[in-house]
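Every protein chain but one is kept in place in this view of the complex.
Here is chain A:
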Amino acid sequence: MKKYLLPAIKLTLLSIILLSGIYTLISLGIAQAMPDNGKGQKITQNNKIYYANIGQSFTNDQYFWSRPSAVAYNAAGSSGSNKGPTNPEYLQTVQARIDTFLVHNPGIEKSQIPVDLVTASGSGLDPDISIEAATVQIKRISKIRNIPEKEIKQLIDRNIEKPLLGLFGPDKINVLKLNLALDILDQSL
């Protein structure tokens, strides 16, 4: 064993220089050439900067709501609820979210609420919602902001992100981008 230890120590140190050092430094260098310098994609509006991929908490009725989150959209951490599918406490939480949604969205049938609006995401930072989740909120936002439902529907359609190459994966909407566009639409009216 001893005969192997000294070569092992030296080989380890050299490997660390290559694999943790040089590889990281070259990657960091390449990141400088990327948009946003490898610090995460950003969106700027009204001189405020947001991370495009980090979901935000939207609880005000005048904005499209995002999904429930186990970490309240604080990206200092990340986590799902890790509740099992038969956990009674979890099922009560889901029921309560359905009830809350119905209170804030009069005129909406229970069967119109899509499941993503009442279940917590895996990271707690999900930036997206489904098309159904945006559509079901049109009525509320139209009433509060006094914008015709048709215009909000068009806004949603413009913000749908199609599957990769039109072939792979689901349709989705980035809630932050949708709400930023909603603010602009509201101001222009």
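The rule we apply is simple: contacts are C-beta pairs under 8 Å (C-beta built on N, C-alpha and C of every residue); 3 or more make two chains touch, one makes a residue touch a chain; residues count from 1.
Rule of thumb we're sticking to: contacts and distances are computed from a predicted model.
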item	value
Record-based protein name (UniProt) of the chain missing from this complex, from "Alternate signal-mediated exported protein, RER_14450 family", "Glutaconate CoA-transferase subunit B", "Potassium-transporting ATPase potassium-binding subunit" or "NADH:ubiquinone oxidoreductase subunit NDUFA12"	"Potassium-transporting ATPase potassium-binding subunit"
Contact residue for the chain not shown (choose from A:I9, A:I144 or A:I160)	A:I9
Contact set of chain A toward the excluded chain (per top definition)	1, 4-12, 14-16, 18-20, 23-24, 26-28, 30-31, 34, 37-41, 48-60, 63, 67, 73-88, 90-91, 94-95, 98, 110-116, 118-130, 132, 163-164, 166-170, 172, 176, 179-180, 183
